[in-house]
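One protein chain is absent from this view; the other protein chains keep their places.
The letters A, B and C name the chains in turn, as written, and every chain counts its residues from 1.
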Amino acid sequence: MSVRPGRHFLQIPGPTNVPDPVLRAMAAPTIDHRGPEFAELTHRLLDALKPVFGTSGPVLIYPSSGTGAWEAALLNTLSPGDRVLCFETGHFSTLWQSMAEQLGLDPETVPGDWRHGASPEEAAARLAADTEHRIKAVCVVHNETSTGVTSRIPEIRRALDEAGHPALLLVDTVSSLGSIDYRHEEWGVDVTVAGSQKGLMLPPGLGFNAVSDKALEASRTARSPRAYWDWRPVLEANERGFFPYTPATNLLYGLEEALRLLTAEGLPAVFARHQKLAAATRAAVRGWGLEVVCADEREHSATLTGVLLPPEHDADAVRKVVLERFDMSLGTGLGKLAGRVFRIGHLGQLGELALAGTLSGVQMGLRLAGVPVASGGLEAALDVLGER
Amino acid sequence: MSVRPGRHFLQIPGPTNVPDPVLRAMAAPTIDHRGPEFAELTHRLLDALKPVFGTSGPVLIYPSSGTGAWEAALLNTLSPGDRVLCFETGHFSTLWQSMAEQLGLDPETVPGDWRHGASPEEAAARLAADTEHRIKAVCVVHNETSTGVTSRIPEIRRALDEAGHPALLLVDTVSSLGSIDYRHEEWGVDVTVAGSQKGLMLPPGLGFNAVSDKALEASRTARSPRAYWDWRPVLEANERGFFPYTPATNLLYGLEEALRLLTAEGLPAVFARHQKLAAATRAAVRGWGLEVVCADEREHSATLTGVLLPPEHDADAVRKVVLERFDMSLGTGLGKLAGRVFRIGHLGQLGELALAGTLSGVQMGLRLAGVPVASGGLEAALDVLGER
Amino acid sequence: MSVRPGRHFLQIPGPTNVPDPVLRAMAAPTIDHRGPEFAELTHRLLDALKPVFGTSGPVLIYPSSGTGAWEAALLNTLSPGDRVLCFETGHFSTLWQSMAEQLGLDPETVPGDWRHGASPEEAAARLAADTEHRIKAVCVVHNETSTGVTSRIPEIRRALDEAGHPALLLVDTVSSLGSIDYRHEEWGVDVTVAGSQKGLMLPPGLGFNAVSDKALEASRTARSPRAYWDWRPVLEANERGFFPYTPATNLLYGLEEALRLLTAEGLPAVFARHQKLAAATRAAVRGWGLEVVCADEREHSATLTGVLLPPEHDADAVRKVVLERFDMSLGTGLGKLAGRVFRIGHLGQLGELALAGTLSGVQMGLRLAGVPVASGGLEAALDVLGER
Partner (left out) sequence: MSVRPGRHFLQIPGPTNVPDPVLRAMAAPTIDHRGPEFAELTHRLLDALKPVFGTSGPVLIYPSSGTGAWEAALLNTLSPGDRVLCFETGHFSTLWQSMAEQLGLDPETVPGDWRHGASPEEAAARLAADTEHRIKAVCVVHNETSTGVTSRIPEIRRALDEAGHPALLLVDTVSSLGSIDYRHEEWGVDVTVAGSQKGLMLPPGLGFNAVSDKALEASRTARSPRAYWDWRPVLEANERGFFPYTPATNLLYGLEEALRLLTAEGLPAVFARHQKLAAATRAAVRGWGLEVVCADEREHSATLTGVLLPPEHDADAVRKVVLERFDMSLGTGLGKLAGRVFRIGHLGQLGELALAGTLSGVQMGLRLAGVPVASGGLEAALDVLGER
């Protein structure tokens, strides 16, 4: 690669720009994962994670990607052949469903158009129809990273409650946790799945499960074979500050620093900042005369924005010119949105000026790629970012 | 923790002392795992790993601990109910066998006394007896981290060959790879399991599988359910320089630097250095009048030494005084060796003087803990380290 | 300080944004400054610095700020009472002149309006008038950091040559070296003064003198008392790869990495990039309906732009709101420009998008501070940055 004369703009919807103090924290020497200093670190981390998930219950940390945490959620709570209700909200919801199938579960799909979140009405209907309670779990992606659409989890919960249905609620928060308000306990979620590389502002390499009592109860009888992902030995070892196998020590150093940064800014301020950056981004997209993927005002993602191009234009050509001319990475369109959509990540460590630079690069890139864009997009964004 | 006035001596048998350049490499900003720069990194890494494993075939990298790589080896090659022949060489061989059981396999144990490696004679006998070829895989730990005993893999291979037995050979090299001569291909190993945090001189967080053609062939029909660990999507994505899910980018940066260091020193020099450090350590142990766990001269580990204390002494009391007085971590006795053994790690980034400091600390710690030690242990070690 | 949710925008005209690889290079362990590894480092650095200064002669490195390098230039070439001709181009030229006075020299000032560079015509006149050659040195600041005005050094040189005047030419390139085309040797400069923290993209802490043969000759008879700054022992020790006193080792590590980055981008590309960023900045300023400090089209600085506010507005109020709302540091007005001017640094490690973010912040800050700004400033800048 040729040398680029400044910092890369990493504006994909994750991995996000890791804060310098987190990178430096990760560069500390690795310590004995069986020693007293490590045990203290573990206890501090497990405590500090709870408010981020909005739970008073346990949070498990895996040396894995978020995909691994999906697998842990399924294997610990379900048995071969169990039916799971999966909402198709985009590419990642589809992948999670495929995983369930590969692991011997029996997914039932609620189809979707990739421009809306999981439908609470459809959830209610499906659960009501399942009078025999064959559905053992409902899987929802809180924030679909492939589209920029957020599902309304409390309304899905309500559908379960109103149907009096005992299915577990499993929620993927990979691209929302630590960026969008999320409440594991208050919303009655049974397993929350997360990863390190988005709102938690770490490099990839850690997966998380926050688990409810009901999920723990289910894990005692679930018969899916499991070893690495098994919650029980992790929870037992965590009691004493340890892990059943060697944890990813230096990523844990980074996690402690990242949690410190989130706490210092304050979670409500973090959430408000993401909402503002997202609003400014949408203002720019509309100002350019383009369309946002998300079709429901209640469901706009605060962490990324999918931008739909007019049919005659290639979204990847825009991304290419933006990368080559301005050294900025944007997210590609995934699955059936390939070529038609690009995604702007605006989550994690990000301030107003970096977003303004990002949107400047998108505007210049659109023009260089021959996409007609109205003037005024960037100014509309600055009106949001610079409001009194 | 109180502040300690120097660098910690991390002399457990892994995680090892991560070299400064590796730590700094890991502190580089995370990049787009779908972009061209990342694809180049992946290709460079996958190439550079091959000589370290002694293979011309594929090596897979997981965001996981070494334990995860154990699981990947089993799930990709075996089907529920398959018999696996497991040699009990110590604590970790036992854990791997337990995992096989949890994952629905049918382990057959070759018992051991934890002071010898896997017996090629016993392997020959068991394989000869298995005329129906019910044994589908033989699992051996190359270097037992709990004891400091190395198994003679080529002789196990020979037992398979002489029996004309088709079982796969699965080998754990977690605490030997990159430190002790190892040859995946030449020795006819089917799956080599490794982790990042020992001879590869990285923090924990990466697991590896090197796989033979025969193992790949087996994976096409193996029926163990798998998703995260499935080789196929990894190998397919690797072709283009990518991974099926977000890889642990910053650990991969560290891996590139660690491989550069190993290559610059030269693998033969790395192996010779470990042999010398191990010989010096054994000279010290014997000079103190103590016993090494490993009971066979052919099987001494080059990466760690288990030290057996006289029965009336508590090995953990020695470790405690060494940690508190000299800020050095030693390995505890595991499983049935608890309390009777401590382990000195001498692998990874380690030179003669750091080992001399280590052995000085052990000698002082033994004395402070009231273990009678003959004088001359340290001098005997220096005779090895300082020979012309 | 409260936690800010992104990277700080350090857009003062130095210190500049230090590239991550330079920061990481500086974090390497300090080595023996009398050992063979250090000697090799010194030789590599002294070689690599020459093209950056445009010289084939020696460059000296001091553990000091740029101010120290001013002092070294004066003390090594001049004797108490010597007359020096100083051009008043702004705050820093004035400080250098004051230093000359404090050190016992006899400065003669060419006054200026702080909106123009050193006048070659005035230089010619003064030198012609000095028929007794009492002027021993001419001091010019190449790029006045307080105003954003660049002096035309080759024309000053021509004035000296045409007057047949033997005075030395001393030039301050603190905020131009490595960003604006500069040629010590070709332009006949005798001492070039520089610092580490601007175009060289290092933290502050190193001062530089590039010296001509004529300057070296002068140093043999100059009678200003000196020890720390004395060129002779430095040059002698440098021959063997060493320094007469302990050098700032870790900054030298950073220097090597910074020089590698400059070389990899290519100096002509570096200069062109700075010109483009500066042009975009001026387009923005003018688009906002504001005035640039520099009053001569031939003398616009490529590294910083001074922005003049209408008299009723306070430039520091703008800077304050920009810092508090957008976490961006801008340069204050210095000396007689205090309150009337703020300065935008656009040098060192800086790409188009970071500049766009910078100008977005300035535009929003101006509005928030109540300075009337025309719309179109930012778009005008993007027209420059995004041109085909």
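We adopt the following convention: contacts are C-beta pairs under 8 Å (C-beta built on N, C-alpha and C of every residue); 3 or more make two chains touch, one makes a residue touch a chain.
Every value quoted in this text rests on a predicted model; they were computed, and no experiment measured them.
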{"item": "Contact partner of the left-out chain, one of C:K50, C:R183 or C:R226", "value": "C:R226"}
{"item": "Of C:Q197, C:T281, C:S301 or C:T358, the one touching the omitted chain in the full complex", "value": "C:Q197"}
{"item": "From A:H8, A:R24, A:H274 or A:H300, residue that would touch the chain that is not displayed", "value": "A:R24"}
{"item": "In subunit B, positions touching the absent partner", "value": "2-7, 9, 17, 19-20, 27, 261, 264-265, 269-270, 273, 325-328, 349-358, 360-361, 363-365, 367-368, 375, 378-379, 382, 385-386, 388"}
{"item": "Absent chain, residues of subunit C that touch it", "value": "1, 7-8, 10, 12, 14-18, 23-24, 26-37, 40, 63-68, 71, 80, 98-99, 102-104, 195, 197, 203-205, 224-228, 230, 244-251, 323, 329, 332"}
{"item": "Residues of subunit A (touch criterion as defined above) contacting the omitted chain", "value": "20-21, 24, 27-29"}
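One rule holds for everything that comes next: only the chains that are shown with their structure count from here on.
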{"item": "Longest centre-to-centre distance from subunit A, chain (CA-based)", "value": "C"}
{"item": "Most centrally placed chain, judged by C-alpha centres", "value": "A"}
{"item": "Between subunit A and subunit C, centroid-to-centroid distance (C-alpha), Å", "value": "45"}
{"item": "For subunit B, residues contacting two or more additional chains", "value": "24, 27-29"}
